[in-house]
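Only one protein chain is missing; all other protein chains are in place.
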Amino acid sequence: MDAEYYKLSAENAAGLFERARADYDVVAKTRDANGNLVYGRPVSFEDVAFVDEQPPMSAKAFALPQNETLVRYERGGGEIRAETPEAPARDLLLFGVNVCDAAAFDIIDRVFQWDYLDDPYLARRERTTQLALACTALQRDCFCNRISYAEDGVDAVAYPREGHYLVKIQTDNGRRLVERYRNLFAEADGDPETEITSFLEKAGTAKREPLLETAQSGLAGAFEHADWEILASTCIGCGICTYTCPTCHCFDIQDEGGYVGGRRLRTWDHCTGRTFTAMPAHQPRDRQYKRYRQRLLHKFWYYPERFGPVLCTGCGRCITHCPVKINIKELVEYFGGLSDAPPGGRRHAP
Amino acid sequence: MATIREELQAAVRRLFEDDKIDYFLGYVDDYGHTFPAILTKDSDLSGLTFDRKSYNNLAAFLPELRGSRLGLICKQCEVRTLNVLAAEEQLEREKLVVVGVPCPAMIDPRKLSADEAELGSDDPALWQEKCRRCLERNTPTADLFVGEKISTPTPAEGWPLLEEVEAKPAEEREAWWREQMSLCIRCYACRLACPLCYCHQCFVEDNKPQWLDKSVGAENNLHYHIIRAIHLAGRCIECQECSRVCPVGIPVDVLNNVLSRDFASRFGYASGETAETKPALVAYERDDPEDFIL
Partner (left out) sequence: MARIGVFVCWCGANIASTVDVESVAEAASRLPGVAFATDYKYMCSDPGQKAILEAAQEHRLDGLVVAACSPRMHEPTFRQVAAEAGINPFRMQMANIREHCSWVHADREEATAKALDAIRMMVARVAQSEPLEPIKVPVTRRALVIGGGVAGIQAALDVADGGVETILVERTPSIGGKMAGLDETFPTLDCSQCILTPKMVDASRSEFIKLYTYCEVEKVDGSVGNFKVTLRKKAKYVNHELCNGCGDCFHKCPYKKIPSEFDYGVGNRTAIYVPFPQAVPNKPVIDRETCVFFKTGKCRACEKVCLRNAIDFEQEDEFEEIDVGAIIVATGYDILEPAEMAEFRYGAIPDVITGLQFERMSSASGPTEGKIVRPSDGEEPKVVVFVHCVGSRDENYKEYCSKICCMYNAKHAIILKHRIHDAQAYLFYIDVRAGGKGYEEFWKRACVEEGAEYLRGRVSRLYDENGKVIVEGQDTLSGEQVEVVADLVVLATAMVPAKGTEEMARILGVSTDKDGFFNEAHPKLRPVDTATGGIFLAGACQAPKDIPESVAQGSAAAAKALGLLTKEEITREPTVAVVDPFICTGCWNCVTVCPFGAPEKSEITMTIDGRKVTRPVSEINEGKCEGCGLCVASCPGNCIDQRGFSDDQVYAELGGYLERLRAALTHE
């Protein structure tokens, strides 16, 4: 569809939140008991945090929960009863989430409906609407400005303006949201696209030198590059980058419970881990730098080759939260041939 | 006067030139972060530094570089770790060149604002908790010391967060732990950043028998954290890396601190004090009170 533009006053934004809570399961940024920023279910508009900062955990879990029961069984009275959990009962509204988080769904939808249709995932996606909030400034570790694809698949993006939001509707799903609460939205005036462009320029999030287009061919020849070992050997193999990543979607299937009852469930898994794919055979990548290389190349080479977009929205969480601050953007630039200088000046013996 | 950065780079360059080491394990800064790096003789050393964001316990990288001649920066956290590793016979000390530095205390990353103005401050309230308890700011066991020695302020006593948690009534305390544990995503960064969690296969990875379900949840997560704490009982040297790396902000080390305190009060034992300090839980003497010991 062609994009549509609306104005949402600050006052109506509060009204939208309150009204939507009656119709949707509303998820927004809020603070947990430790004062940390999270995606949660604030009960009032005052509890919603309108900040650029991202919660450590992306919004991915609302479509692909860390644990997801696929089938549950119970034994008793001489029989075994099995049941599959029902699809979500309510529509989900991701309210004011970061654009980089909202954008991730459209990217990973492709893998969940390629070949095999992943019912539990798709059932949740079908009932999800995103109303993302554009950031006012690029933060230290973010690089969404280098990801060309980014916000294209997001249902609706709100750009904060003086006293109101400029809301750009990009999908039918987004249009349904506006139609549902039409009286809260006003027609946008002027030239909204130009306004958005200048907003992005000011925020520093306008696109430049997209990594995909510039690095993919370089990466394709970099698999055997000697510097992987030295640059990625500090990777400790934890799951932070993948678990906080809005686009990483690898999972494991586990059985839990026993004779009396139990469940089969899907849990997140991470390719950087030592035991990844050990259940059918073994982890084929015998050293940590190879596991890290796998993650990077999957995102910037294999995935776009198969599905189009890079498997990254440039949110930067994998840099911010990395215990050893490995910088995926810098490494893509270096191994993709965009930069001669390896991050931190490290270089392998020639 | 040369800065520590310059001195360090010069010292490391010499180590490579004199063919004393194959790798140097230090910190470099780039893109606004200070982070661990493995450097070779061909590396550009201009990123090499030691500052108040040199958080990582570099001893955690020793297994990766086993067998190589290695130089590494050791602040007190690493010194204590090396002592435990030596006592547990995990250390190839003769292959190490321990480079000592004056440690100015690390600034708690959770207290750093975007402009990082705090880096210039000497307010102990901004330090990581471990730094307030630090007993030695210089590296007593260094093979090579870089920079000017500095004085160590009187160490703070106690574990403020642990004491705060303990002061809660039992039910509240349980609720607090449950809440913390429900945040855990079991990325295992705490375990992997820990220089003393060096098992090739952690109990959480065993599946025959499977000690722990893979699914997350307060109970399972607590199970993991408690067993890890117990495996570190009498070993943890309180570098707080587990808490620092936690992406969801769980103060994991509170569990370790409980045990450290018990070891201190019951056995007069502090892990990693010297390389000869035997691991408390496996060392035994014939006159130990337990009569089941043969």
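We call the chains A and B, going by the order they appear; numbering starts again at 1 in every chain.
Operating definition for what follows: contacts are C-beta pairs under 8 Å (C-beta built on N, C-alpha and C of every residue); 3 or more make two chains touch, one makes a residue touch a chain.
The structure presented is a predicted model; accordingly, all values stated were derived computationally and were not measured.
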- Note on the structure: Touch with the missing chain holds, among B:113, B:151, B:201 or B:265, for B:201
- Tell me which residue among B:66, B:111 or B:178 touches the hidden chain in the full complex. B:66
- Answer key for A:1, A:260 or A:281 versus the chain not shown reads A:260
- Identify the residues of chain B touching the omitted chain, counting contacts across the whole complex. 66-67, 88-90, 198-203, 206, 208-209, 231, 279, 282-284, 286, 294
- Note on the structure: Listed in rising order, the chain A residues that touch the chain left out are 75-78, 259-260, 286-287, 290
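To be clear about the criterion, only the chains that are shown with their structure count from here on.
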- Message: Averaging over Cα atoms per chain, report the distance between chain A and chain B in Å.
- Response: 31
- Task: Spell out the part of chain B that touches chain A in their complex, as residue ranges.
- Result: 28-48, 56, 60-61, 64, 114, 179-180, 183, 185-189, 191-193, 205, 207, 213-217, 241, 244-245, 247-249
- Message: Going by the contact rule set out above, which residues of chain A touch chain B in the complex?
- Response: 32-34, 36, 56-57, 66-67, 139-141, 230, 233-234, 236-240, 243-244, 252, 254, 256, 265, 267-268, 270, 273-275, 279, 288, 319, 321, 323-327, 330, 341, 343-350
